[in-house]
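Worksheet for the structure shown next.
Here the complex is missing one protein chain, while the rest keep their positions.
What follows is subunit A.
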Amino acid sequence: MKQLRDTPPAPWDAAASLPQGERDGARIDHLVVLGLVPPGARVLDIGCGDGTLLALLRDRRGIDGRGIELSRHGVNACLARGLPVIQGDADTDLANYPDDAFDVVILSQTIQATRNPRIVLEHLLRIGRQVVISFPNFGHWRVRAELGFRGRMPVTPLMPEEWYETQNIHHCTIRDFVGLCRTVGARIEKATALDARGRPMRFAMPWWVWNLLGAQGVFLLSQEAGEVFGGPRQV
């Protein structure tokens, strides 16, 4: 493991960047993503569910959005919203997209459920100029308490299933994820941690604090100038 810098690279008050009055029933974590996506961008949302986030981005940011969703139910809901969504999954379908096909690629609460998170992340960096990625933080104090004091696998709002039925097979902490970013050569442009209610933590703090208090991590990544180490970049 390479040395981690002591603090996140860009102290970023995600909540403050949101104009008041734009809330309008939207989920806070979606608004955090909204703040990271430039208007009119080409966006791919992987694991887009019923298309709520894509529709929000389309309606508020005028993006040209695409989605990938595993469940047929989710795909149908997206079709009804007029969103071009394909039934597929992150582990198998990303290889078919060309390099730099999108301005922003979003992977929300999904990387921990992929078979090969490293390859998925490398594909995200290859396909998108920027990557927005969020995941439940396994280093959160509640998770640690469940495991450390009760000796049980944690069940939390972000990880609601028991160990024997969860799709999550590759849990990581915020610090673990920072390590993976270093390994694949991703530049962390912005990062924040959201608390258990999805609110961004407002102050720049060392990684270890976020790793303890953040229920989930939200990162904005880009390719390091040059190449992605060991990446599947296509020619």
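We adopt the following convention: a contact is a pair of C-beta atoms (placed from the backbone, for glycine too) under 8 Å apart; a residue touches a chain by one contact, two chains touch by 3 or more; residues count from 1.
Basically, contacts and distances are computed from a predicted model.
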Among "SnoaL-like domain-containing protein", "Lipoprotein", "Malonate transporter MadM subunit" or "Homoserine O-acetyltransferase", the UniProt name of the subunit that does not appear here: "Homoserine O-acetyltransferase"
From A:Asn96, A:Asn116 or A:Gln167, residue that would touch the chain that is not displayed: A:Asn96
Which of A:Arg61, A:Arg81, A:Arg129 or A:Arg202 contacts the chain that the document leaves out: A:Arg81
Interface with the undisplayed chain - residues on subunit A: 42, 66, 72, 75-88, 93, 96-98, 101
